[in-house]
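Here is the structure we will look at.
Every protein chain but one is kept in place in this view of the complex.
All chains are identified by letter, namely A, B and C, in their written order; residue positions are counted from 1 within each chain.
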Amino acid sequence: MSEHSVSPKIYFAIFIALCVLTGLTVWTAKHDYGAFNTPIALSIAGLKAALVILWFMHVKYSSKLTQLFAFAGFFWLAILLVFTLQDFETRDMMNYYFFKP
Amino acid sequence: MKSTVLTPPAPTPHLAPEAKERTTYLTADYGWKSWLFTVDHKRIAVLYLISIMTFFLIGGAFALLMRAELLTPKGDLFEAETYNKLFTMHGVVMIFFFLVPSIPAVLGNFLVPIMIGTKDLAFPKINLLSWYIYVVGGAATLFVAITGGVDTGWTFYAPYSSTYANTNVAGTAIAVFITGFSSILTGLNFIVTIHKMRAPGMTWFKMPLFLWAQYATSLIMILGTPVLAITVLLLGLERLFHIGVFDPALGGDPVLFQHLFWFYSHPAVYIMILPGMGVISEIVACFAKKRIFGYHFIAFSSLAIAIFGFLVWGHHMFVSGQSAYAGMVFSFLTMLVAIPSAVKVFNWIATLYKGQVSLETPMLYALGFIGLFTIGGVTGLFLAVMGLDRHVHDTYFVVAHFHYVMVGGMVMAFMGGMHFWWSKMFGRMYPEAMGQFAAVVIFVGFNFTFFPQFLLGYMGMPRRYHQYNEEFVILNVLSTAGATILGGGFLMSICYFIWSLKWGKPATQNPWEAKGLEWEKAPTPPPTFNFPDGERIVVTEDAYAYTEEEAHDHVAAGVKK
Amino acid sequence: MSDHAHTAPGLAHHFDDLEQQHETGTLGMWAFLVTEVLFFGGMFGAYAVYRSSYPEAFMRASSHLNVDLGGINTIVLICSSLTMALTVYAAQKGSKNGIILGLLSTLFFGAVFLGVKVVEYHDKWVHHLIPGPNFQFTEGVYGGPEQLYFALYFAMTGMHAFHMIIGMVIMVWMIFKARRGDFTPGHHPLVENFGLYWHFVDIVWIFLFPLLYLIGAHEGAH
Partner (left out) sequence: MWKDFPLYPEQASTIAQPVDLLYFFLIAVSAFFALLISVLVVVFAAKYRKSRPDAYSAHIEGSTKLEMVWTIIPLGLTMVMFAWGTILFFDQARMPAGAMEFTVTGKQWMWKVQHPTGQREINDLHMPIGRPLRLTMTSEDVIHSYYIPAFRTKQDVVPGRYSQMWFEANKLGTFDLFCAEYCGTKHSQMIGKVTVMTQEDYERWLSGAVANETPVQAGERLFTALRCITCHNATSAARGPNLAGQFGKEVELSTGAKVTFDADYVRESILNPNAKLVAGFQPLMPTFQGQVKEEDILSLIAYLKTFGATAPAAGSAAK
């Protein structure tokens, strides 16, 4: 985060965007989209998180290294989630394959 | 207050001739305050050395008691409860308080700033905080051990640990939770230091491979330890407030605990072995007086092990009820993570080719490491193969495998590293002949102890058994005999190390004629700011430039200096 | 980040120049934030697994949460993020009052957030929804997985609230440092790094809100 300072106008713009997105996520939650509920909710939350990270946390103006660290944290979280869920989601399939009930 | 830490005897000032009038980091200040409130990374390394060796001896004592119990098939030396507490404390103390911190906190703390040519780590106060957290966690664990112990195994598998064990699991969970942060802070310090504080000219590919290994280890410490912290915290919550997160009665899944636990604990075994590999690269290059073979390949394989290490934890759970599909994926990725380790071993051997090999103690440990780590690594492949793991999981085959990698690999590298840099840390040489003898005793005692366990494992003797069947008795007696030799070897080396503090031969700046800033630029023992005052460190040479002159000489018509 | 001055004010002995010290501080903070991401990540992992095993139970349990209070709390936390960002801006411009005002408003929003949390926790206490021996879940259901939901709910929001409390204590300390004039336009690492920490805490809530509150919000769940 070099001495580059972000002007308050951008901060307020981001603030408004975040409030709008919060409203949007509540509104979409009121309607049932079946299997798409979670993906929609998570993508809105991801967008809000990206706004906070890039502007509020100055990652947009930071060194490549800081950006890499920011990305690495979420990437390892993804590793944890994907490989753990991969076990739970395929258990029934495997059980059926081996031991027809 | 700090029951485990004793202030080291400040060595009397008859140091190396030129060191007499020069103040070193040891003689810069006296009194316990100068030690317990120091921010000098070298002093913190010495503090860590003392606390780590204390825990190594405690863990080793537990191990010898266990081996004594297993001398006879019937459980006649200890109650089953006591034996279970012994193997649990042996696991917890050895892993969290010796294997994970030892090389990074002792050799890493001492050498990382010197090797990159800077005065100290990025965050000196956080470095001291890391040691205090380690000591608080250690004191808490010893308190738990004394006031009743814990008998869940170092893996704390739910639901036994969360509901059915009636020993002090919550206390151990909190102690491990605290100690995790010591590891995180050390890792954080190293990553930032290596990124931001390298001396001018010290590019990434001019850095010694020890630093690459420390950097890769720190990545794992940063990315893995927090998940252990949260897992152990959830376990503590479940025990203290009965909020069943892993409780099968509520629909919770004990296998989820295993997923979260092994997400840290498998990369943790790479935290333990990678620094050892870093030390071996340094020792092999120095004692073969030859450039390391395949520098870039060794450096990148350290990173590859660190990153791939996070994708393989499921091979601990092939028969635990994990879906076979997930098992297949984890088995495949475990095969991939084995390749970088193999590449490293082959590169070390290629370094010996056409070198000028001298077999002092550090080199004996390094060559021992290469042999034993190969056996350890290859038996890991046995366990990564699903068809075979169904037979050998949770047997002594697994115990033999990880002891070959941890004791045959990590501890041999730690001993090699201590012998290699001992003169730089304390200005004294250890007794060479005794060093070589102890190395051979440890090598023999180690193989005597753990090779029979491979056979026991395939014969089907399960782990963590207080008593076993008659047919396993011969191999167990062999193993116990080996354990006493191994224990003797370690005690011997600790004795002559302490002896050398006062009566060891004063060491010159570069006793091994090694390359690297810590040998060529930093005096023995280094002053508080590592390099003689006012000396701007600018790095020009490549790492391990042992044959630079010879290369130039060929160019300059072969005149040898 | 020790403060005994050498050449420039606030330059620690082992750094070459202020620029290096500043970048080192930021990198150190980001490395710490990575550990925090994975620390909360463990709980999100448990949430993901249990929600995939018991989707209906999680919806049933989540419908007991007050979505409006959750929404208000999200907006409150976003406001506190804004004021924190303005505090960092004020520190860069060196206006001492700007810093103090920013910190006070961030503290205010934080307090409001925790107040709402206390209300919500009390409401769970009244309805016997605290996981543990006296957990009772009506609607003729055994209530096992529902108790898992509330165990995760309290673990995640509790850990999040705990992180906010730590943040607010640090803010009070920063107000005193600001009053003493410790923050100069060239050297105010504490404000910047604390800003990163506070925004991280906000991001955790940004993910907690939809995953815990909103899964039970659509009609199918009641």
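We take it that contacts are C-beta pairs under 8 Å (C-beta built on N, C-alpha and C of every residue); 3 or more make two chains touch, one makes a residue touch a chain.
Predicted, not measured: the structure shown is a model, and the values here were computed from it.
The undisplayed chain touches these shown chains across the complete complex, A, B, C. From the options B:F332, B:F437 or B:W499, the residue with contact to the chain not on display is B:F332. Among B:I375, B:M429, B:A522 or B:V539, only B:I375 touches the chain left out of the display. Set against the missing chain, the residues B:P104, B:G251, B:G417 or B:G487 yield one that touches it, B:G251.
Looking at B:A80, B:V440, B:C495 or B:V538, the residue that reaches the missing chain in the full complex is B:A80. Mapped onto chain A, the interface with the missing chain covers residues 92, 95-101. Considering the complete assembly, chain C touches the hidden chain via residues 54-57, 139-142, 144-145. As for the chain not pictured, it touches chain B at residues 75, 80-81, 84, 151-153, 155, 157, 159-160, 163-165, 248-249, 251-255, 288-291, 293-297, 318-321, 324, 327-328, 331-332, 335-336, 338-339, 342-343, 345-347, 349-350, 352-359, 367, 370-371, 374-375, 378-379, 381-382, 384-391, 393-395, 455, 458-460, 462-469, 474, 546-551, 554, 560.
Throughout what follows, only the chains that are shown with their structure count from here on.
For chain pairs A-C and A-B, the one joined by more C-beta pairs in contact is A-C. Once the centre of each chain is set as its mean CA position, chain A and chain B turn out to be 36 Å apart. Once the centre of each chain is set as its mean CA position, chain A and chain C turn out to be 16 Å apart.
Shown for chain C are the residues that touch two or more other chains, namely 23, 27, 31, 34, 38, 41-42, 45, 49, 53.
Multi-chain contact residues, meaning those touching two or more other chains, occur in chain B at positions 195, 223, 227, 253, 256, 259-260, 263. Note for the complex: chain C touches chain A at residues 22-23, 26-27, 30-31, 33-34, 37-38, 41-42, 44-45, 48-49, 52-53, 67, 71, 74-75, 78-79, 81-82, 84-86, 89, 92-93, 192, 195-196, 199-200, 202-203, 206-207, 209-211, 214-215, 217-220. Those residues of chain C whose C-beta lies close enough to touch chain B in the complex are 1-2, 13-15, 20, 23-24, 27-28, 31-32, 34-36, 38-43, 45-46, 49-50, 53-54, 57, 131-133, 144-145, 147-148, 151-152, 154-155. Residues 195, 223, 227, 253, 255-256, 259-260, 263, 310-311, 313-314, 317, 321-326, 329-330 of chain B are the ones touching chain A in the complex.
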